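Note that one protein chain is taken out, while the other chains of the complex remain in position.
Moving on, here comes chain A:
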Amino acid sequence: MSFAAADCSGSSNPLLQFNKHTQQDRSLQRQAVPNQGALQNGNGQFKNESMMNARDRQNMDQFMNNSNTGSFQFQPMRHELNMMQQPNSPQQQHQQPVGGVGQNWSGEFASPVSRTPILANNKPASPQNAQWGNEFGQVRQQTNMQINQHQPQPQYAGPRMNNYRPMMMMGNNSLLQQPQPQHQQQQQPQFKEAQNAEPQVDWDDKFKEIEELTQNVEEIPREASPEIVIDDKYQATFDEVWDSLNSDAIENDFISQQYEEFRHTQGQAFPADMAQWERDFAKYASTRAHFGDYKFEDQQHNQFLDLPKDQDAYEIGLQLMENGAKLSEAALAFEAAIQKDQSHVLAWLKLGEVQTQNEKEIAGISALEKCLELSPENSEALMTLAISYINEGYDNAAFATLERWISTKYPQICDKAREKNPLIDDEDRFSLNKRVTELFMKAAQLSPDHANMDPDVQMGLGVLFYANEDFDKTIDCFKAALSIKPDDPVLWNRLGASLANSNRSEEAVNAYFKALELKPTFVRARYNLGVSCINIGCYKEAAEHLLSGLSMHEVEGVLDDGSSFNNNQSSSLMETLKRAFIAMDRRDFLELVKPGMDLNQFRGEFNF
């Protein structure tokens, strides 16, 4: 091989060059070998001398000498590296044979403490030690089995501990365990003997032997097991603990009893066969703030109460709405109709609608709730009520109301959903919203073509998205609904509100104007217009719109005593008006804004 390298030394093949170099390196200690090229050898020598310092060279010498074959073999080197932690140390060289031959454990343990633990760990690798370890391991396994199978009593802590110790010793060569190897060595042959001589050993006897042997050494573990001594004390306290646990159980019993009772009463409130929407509705409608019964205006101010017999207040109210009279007047007419007949469902419904449009949310909600009390499946009332709930921030109540709406109008969809998922339990706001939205989606999918689309389904979907502040989708829904009912001022206002909420106040203003064009007395649209004007920064216009809204609340013939409409005030209109005045820095007006104020005092400044 070396010849081949020498022959090809002129070649530019890098691999061969490399081969040459390794050869040269080795040739350093083979200077005396005659068949090496003199020139080549000299080059190599020169190079090595110039590149290496003395210590490296020494290392290399040692390394090369140790490798006993002529070729460059890695195997011995790797082996050597594995065996050696300190290649240069003469001590290691000395100890290696001891480990290799080393039957004598005591001798090893007696060896200088300066030996590193790592070295000790390497020892079992030597053939004889490894054998010993295997054998011992076998015996140990068997004895362990024996202990577990036959006599698993605490007395055998001794032998077990004994088994444990050599294991530790094999790993760690600690000073503490140095006194014990002798005992071990005695023990080991006995195990071996017993195993070899009689395969069907009486293991009990063997264990007694082991016990006797180990008992001498294992004094310490005995002391370290004091459980038996204090066992009585535990026994004494056990009764107490048991008793206390029992009394706890009795208490728990009491609590569960109470709980059962509670559940029972709950069950009475919500019977098992009650539809889910009924339960939702009952739950959320009862948990939200109670708005109380509808408060009628003072009877002496309501001119519709003393109508001639042939005229119906409800009909007059409808006419007033159509004619574009003030919503407050129409409301009075409906109130009169209700006061004549408390169970006039339609009058309650119209009253609720009028009051919400009149920016009197609370009055509207109470009227609508009353309407639903009389006629639980009135879909118009449900939809209007859901929207009012949203406005007031009672989202869960709104979702439950919408669920009820869809289950009355599209019962087939709800039944299908119920079959799929009969176990709908208490839900948080988001999952409730998601579930109701899915119902509405299915209803919308029933009539995908434009002609048959139900604008109310779109309305409900829009409201659901609105509650999630998903205003883009809301706008889409409301626009879809408007494409069917383009002349619905209420819808235009809702579109405007959605636009305003998604920071598109300018577009919102257009929608509000459209609503007011269709219905000039639409107070809510005026209020929203005022809000949008404030957001844009047109405070004076805002104040004008709000004031005109407030002026719509005034009904002729009531102004005289100045204390009208104390029952159903619109706080939102006045709060927003105050805000506009603050923004305008008009403190003088701010102080004038209060219930029952005379709007005429603003007429000089504002045009409404």
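Some notes on this structure:
Here is the rule we use: a residue touches a chain if its C-beta (ideal position, glycine included) is under 8 Å from a C-beta of that chain, and two chains touch if they have at least 3 such contacts; residues count from 1.
The rule is short, and it goes like this: contacts and distances are computed from a predicted model.
As stated in its UniProt record, the chain not included in the shown complex is "Oleate-induced peroxisomal protein POX18", which appears among "Proteasome subunit alpha type", "U6 snRNA-associated Sm-like protein LSm2", "Ribosome biogenesis regulatory protein" or "Oleate-induced peroxisomal protein POX18". Of the listed positions A:M60, A:V345, A:M453 or A:A583, the one in contact with the omitted chain in the full complex is A:A583. Only one residue in the set A:L327, A:A347, A:I387 or A:A400 touches the chain that does not appear here, and it is A:I387. Among A:A481, A:L516 or A:I534, only A:I534 touches the chain left out of the display. Against the chain not displayed here, chain A makes contact via residues 359, 361, 387, 390-391, 393, 463, 466, 493-494, 496-498, 500-501, 508, 524, 527-528, 531-532, 534-535, 572, 575-576, 578-579, 582-583, 585.
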